[in-house]
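In this view, the complex is presented without one of its protein chains, the others remaining in place.
Let's turn to chain A:
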Amino acid sequence: MTVIELRAVTKSYPGGVHALRGVDLSIDPGELLAVVGPSGSGKSTLLNLIGTLDRPTSGTVRVAGHDVGALSDSQLSALRARHIGFVFQHFHLSPGRDAVDNVADGLLYAGVPLKERRVRARLALEQVRLGHRLSHRPHELSGGEKQRVAIARALVGEPDLLLADEPTGALDTASGRIVMELLHELHATGTTICVITHDQEIAAALPRHIRVRDGAVVSDRRSVEAAS
């Protein structure tokens, strides 16, 4: 069964902007893939559709078997709470609250009681190798560490898909490498990960990469050596 399935998806904005012009795409469980393209290519729109933050103008988007077009706004919220974990370029951590509480927020809207949220948050932080930073607050963490906290927040709900939007965009090269290594590790343990980036180098290092240009998929390649 596929995690994400897009069929003939288009997205237009008022004023005649056609951000996506008929995209077919499916993501299977356990995949690690990159969606790569220059700015304006439609990859952000694709991210919004895969993440169910937005609905397609036409075509169907299925997430974990649910037809996004048929769901109400609050059902979509529940879908995001249970099936998708987001990682953003600028982390979006809550200032003044420690790493555990920030990660625990990943379960806030999934109806998990506070105690369990914190327990699972600690485990998720161990998983991203931040077990020694549990009670640090965002301003006490380096950029790379912040992004790892954000990844832990996305992971804590054990989503079907981890959706990372330019996860290394705000980081220096070294921190960026550590974050990518972490994503590879998580992939190795079975997490499905979709990275959206404009960085060819990062994309090339992932087992599958999809190139987007002018609102259409121009290539979808699985690289044998990177997968091994």
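The rule is simple: contacts are C-beta pairs under 8 Å (C-beta built on N, C-alpha and C of every residue); 3 or more make two chains touch, one makes a residue touch a chain; residues count from 1.
Throughout what follows, contacts and distances are computed from a predicted model.
Asks: Would you mind picking the UniProt name of the chain not drawn here, from "ABC transporter permease", "Isoquinoline 1-oxidoreductase subunit beta", "diguanylate cyclase" or "Pimeloyl-CoA dehydrogenase large subunit"?
Replies: In UniProt, the chain that is not shown appears as "ABC transporter permease".
Asks: Which of these, A:S58, A:Q75, A:S142 or A:S219, touches the one chain of the complex that we don't see?
Replies: Checking the options A:S58, A:Q75, A:S142 or A:S219, the one contacting the hidden chain is A:Q75.
Asks: To test your reading of the contact rule: which positions on chain A touch the chain that is missing from view?
Replies: 1, 44, 48, 51, 53-54, 64-67, 71, 73-75, 77-82, 86, 88, 92, 94-97, 105-106, 108-114, 153
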